[in-house]
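Dropping a structure here in C-alpha cells format, bear with me for questions.
All protein chains but one are shown in place.
Chain IDs A, B and C follow the sequence of writing; residue 1 opens each chain.
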C-alpha cells in the first residue's frame, strides 16, 4: 500500500463516519470536551497543511491564512487560536468550506506524494494519519454526545459501532509475580509515550476475562453504590454531588424502566452488554464495592495476549506518567503527549470506535478521571 | 388588510431577514444574550401554536409535542424548557425542521383565520405579531453578533439595515417645566407597560437634536474616558475592568486605524454616523464627561414630536418601573413585561432594525445597563 | 455643643456598639457585604485622618502609612486598597492596633479642633460624623450576621436594638393627587443625593399605617408564596432558586416550630413584630400576593409626617436615581453617592439600628434588591 493509498483511505474514513450527520450537527459543542464535527474535519486537515505542506511542499499556497487561528487545537508553538470553549460558536467556516478545505489539501497531498519524500517527512505523514485516526474515535464520542444530549434524542442510524458492544464469557486468568518487560518494541508506528521499553516488577495478580456488564453495574446502583461515600475517592464524591450523578452517562429511568441512549436511539438497558461511558471515579468505586480493584497498566499489558479486548477502553489504576528515558520531540510535535502527563489516568485496550489498524497492546490512552463521554468500561483485577 | 394578510406579511418578514444566512449561522449562540436564528423562527411559531391554535383551533394537532420544551423562552406557566445557555447546543430540530414547523403552523393559522374569530383571540393574534416583530429586531442584533464575533468577520451582505445609520443636524430644543401627560392613549395595539397614561411634573430641560456621533465618541476615548473612574458608575467600572472594555462593541484598532464591523463587513470608522452598540454605562460616562446627562424617559416622550428619531434606541436615565395603576395580565401572558421591572433601564425611540409599524412614542424598550449588542445610541440632555 | 463634643460623642458611640464583642468577632467576614467590625472602626478613623488631618492639620504625622491600603473602602481617588472580599483575611492590624489608631487620631482631632477651623473643613467634619453614623448602623447589621451565621448561634446580649422592634396599629391613610415638593430644604446637614428639592406629580394613593408583621408574612409562606413564580420578578426567581431561599433571613424551622435569630439569641417567632431582614424581591412578591404594591419614595416622603416610622427601613418601588440638577462633588467625596445610582432601590425611614440624629424624611437609603442583612421591612401601598 503506497503512502497515498494509506493517506486517502484514512481521510475517506473520517468523512464516512460523518455521512449521516445533518449540517447543523457539524456545528455545535454542548460541553467543552466535545468538539464540533466540522472542527475535527478541519483540524485534521490543518495538521497536514501545517506540518507537511507548508514546510515541505514546493510553492504550496495555504487554503486560507485565517484557518490556522480556527483549526489549531493546542499547539502553543503554532500561535494564537480560538479558545476551546468557543469552537461551538463558529458558524464559519461552513461545512461546505471545510469539505473544500479537505479537497484542496488532499489534492496538494496527492501531488506532493507523487514524488519521492524524505524519511522524516514520511514519519510526519504517518503521525498525521494516526492523529486523524484518534480524531475518528473522538468523532464517534462527540456525535453520540451531540445527539444524545439533544432533548429529541435522535438516533444516528441503526448501523453503528455500538452494535458490536457484546461481552465474553466469565472467568479469571492468573499471573505470576516477577520481572516483566513493558513498552513498545518494534519498528512500526508508535507514540513517544510508549517508550522506553523497560523492566517492571509485578506481583501475583488475576484479571477477569470479561468486562463488567450493565446488569452487574445496575446491582451496584440498586445496592446504593452512588450514596455510600466510603466507596468513592474524596474528589469523586464532590464531583458526584456537584453534578448530581446517580448513574452512568446515557442511562435514564423512564416510566420505571432503565433505558440507555445509544447511537440507535433510546433503548431498554441490555443487561448482558458491558457497561460503558464510565468515569474512572465510577470504575474505582464499583471495584471497591466488589472488594476488588482495577488493574495497573503494566498488569494489563503483560496479560494482554491472553485477553479478548477491544470493545471498550479499560480504565487502569495507573496514572499517566512518563516511562524511564521518555523525552519529548522538539517543537510543536513535542506537545503531542508529554505535556498531558499529570492528573490523568491510563486506559488500555481499544473500543468499538477505534479505527482498524489503530490499536496495540502498548498503546496508552489517557483521560481525566471524571470524564466518561468516551467508550470506556471496567475490567476487574484482584 | 385582513388579519391573515397582516399575519402573513409579518411572518414573511422574519424569513426574509434570514434569507442570506448559511445553515450553520442559524445554529450558534456565541453569548447567552444571543439566540440562534432558528430558535427565533421556532419560538415565534411556538407562540402562535401555544396561545392560539392549541387552545382555540378545533382539532388542531401540535406539530411535535417535544417542541414546547425546545421553543418556550421564559414562560414558567407553560412548563419546563431548554435553559437559555443551551439554545446553541441544539443541532435538532434542524433548520429544515423549523421551516416545516413554520409552514405547518401558518397553514393551520390560515385555516383558522378563514372563519370569524373572537375579539380576545384577535387581540392575542395581534400580540403574537408584535411579539414576532420584537424577535425580528433581535434577529438583526443576533445575526450581527454571530458574524461579527467570528474570527473571519464575514459580511452579511452589502444591503442591510446599517446603511441607514445616518445622523441629523446639530442643535438644541428647549422645553418648559410643568405638568405633562405620558403613557399610551388610543385604541391601537400597545403593551401593558405603556399604561396607565398619567401626569408627571417635568423641570425645564433641553434635548440635543442629534445623536452623539462616532467622531465625538472617539474624542471621549482619546481623552482617556475609559481610564477615568470618576466618569463611571461603580458597577460600570467593575464591568469595564472585568471585561477589558476600552471601546464600543465592534470597534477595533487595526494597523493604527479605527475600524468597525458592520453587517457589510469590516469598515473604516465613519465619524459622522451616530455611535451605536453602546451600553447604558458608556452612555452615562460619556454624558458625565460632556458635563451633561441622559434624558429621562418622560422628557423624551414629551419632546418626541419635535425630534427625529428611529436610527438607534436611545438610552434614558429612567429605570424600567411600572406606571401608576399597572397590572399584569393573568397567566402566561402576564409574564410578558412586569417580571422584568427591576435592574433595567428604559430606551426610547426605535432603530434601523425595528420593523415598520412597530414604533410609538410611548414604546418602552428596556435592557440591562451593561448590554450593547442592540442598536443603541446616545442623545444628550441638559 | 462644640464640634469636639459632637465628634467625641459620635466616636464613643461606635465603640459602645462593639462593647460586647469578643476579639475574634472583630475579625471575620462571612459574606462579602459584611465587613469585620475592626475594619469599620479603622475605616471611619481613616476618613478623618485622610480628609481632615493630613490635608489640614499642621505637621500631622499619619499613624501608619500602610493603613491607607487597609482602610480605604471604595475611594478610587485615594489609591489602591485591599479588595473587599479580603477584609476578613486580615488578622493585622489587630483590634488593639485599631483602638490605638482611634486614640491617636482622636487626640490629633482634639488638638486640631481646639483652634478655629474653616467652614469647608467644618463641613467635612460633619460629613465624617454622618459617615461614621452610617457605619454604626452597618456595625449592627454585621455583628448580627457574624453571630447569627455561626453554628453556635451565640446571643450578643439581651439588651440590644432589636428589643425596640414593635409595631403600630392597623389602618390606612389616604392622599390626594397633585403636585408636591420633595427633596431636602433647610440649612442642616444632608447628603448630595437629597438635592435638588423639586416638584413631582403624584396620583391618589393610600399607605398602611403599620409595617407588615411576621404573622402576615408567615401566611404568605404558608400559602406557597415562595413557590409561585407569578409573584416574583424574573431575577428574583433566579435568586431564590440559586440560593434555595424559602423564608426571610434568620428564620428557621426547628422541631416544627418557626424560630428567628435575634441579637438576643434564637427565639420563637414573634407574630406581632414587623417582619425584618427582607429583600426588595421578597417585599415586592409579598405586595403582589396581597394585590397591593410598595410605595414610591415620593409617596413615602409626602406621607412621612403622618406616619410612625423608624423601626425598619422601608423598601420603596423607586430606583435610586439622581434628582433633577444633581451634581457630584469634585474629587474623592464625589464618590460618596452618585456612583451607586444604578441597579439599586431606595429605602426610606430609619431603623432601630439608626443612630439618634441621623434620620430625616428626605434621607435616601439604597441597597441592591437582593440584599437583606439590614433592618429592612415592608409598608404596603395601594
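The definition used in the following text is that contacts are C-beta pairs under 8 Å (C-beta built on N, C-alpha and C of every residue); 3 or more make two chains touch, one makes a residue touch a chain.
These numbers come from a predicted model, not from an experiment.
Engineer: For the chain that is not shown, enumerate the shown chains it touches in the whole assembly.
Structural biologist: Across all of the complex, the chain we cannot see touches A, C.
Engineer: Who touches the missing chain here, C:95, C:109, C:165 or C:269?
Structural biologist: C:95
Engineer: If I consider the whole complex, including the chain that's not displayed, which of A:77, A:185, A:253 or A:306 touches that chain?
Structural biologist: Looking across A:77, A:185, A:253 or A:306, the contact with the absent chain belongs to A:77.
Engineer: For subunit A, which residues touch the unseen chain?
Structural biologist: 74, 76-77, 177, 179, 198-201, 203, 229-230, 232-237, 280-281, 284, 293, 317-319, 321-322, 324-325, 334-335, 339-343, 345, 369
Engineer: Please give every residue of subunit C in contact with the chain that is not shown.
Structural biologist: 22-30, 38, 66, 69-70, 82, 86, 88-95, 146-147, 149-152, 154
In this text, only the chains that are shown with their structure count from here on.
Engineer: Under the touch criterion given at the top, what is the topological distance in steps from subunit A to subunit C?
Structural biologist: 2
Engineer: Determine the centre-to-centre distance between subunit A and subunit C, using the mean Cα coordinates as centres, and give it in whole Å.
Structural biologist: Going by mean C-alpha positions, subunit A sits 57 Å from subunit C.
Engineer: Quick check: how many Å separate the C-alpha centres of subunit B and subunit C?
Structural biologist: From the centre of subunit B to the centre of subunit C is 37 Å.
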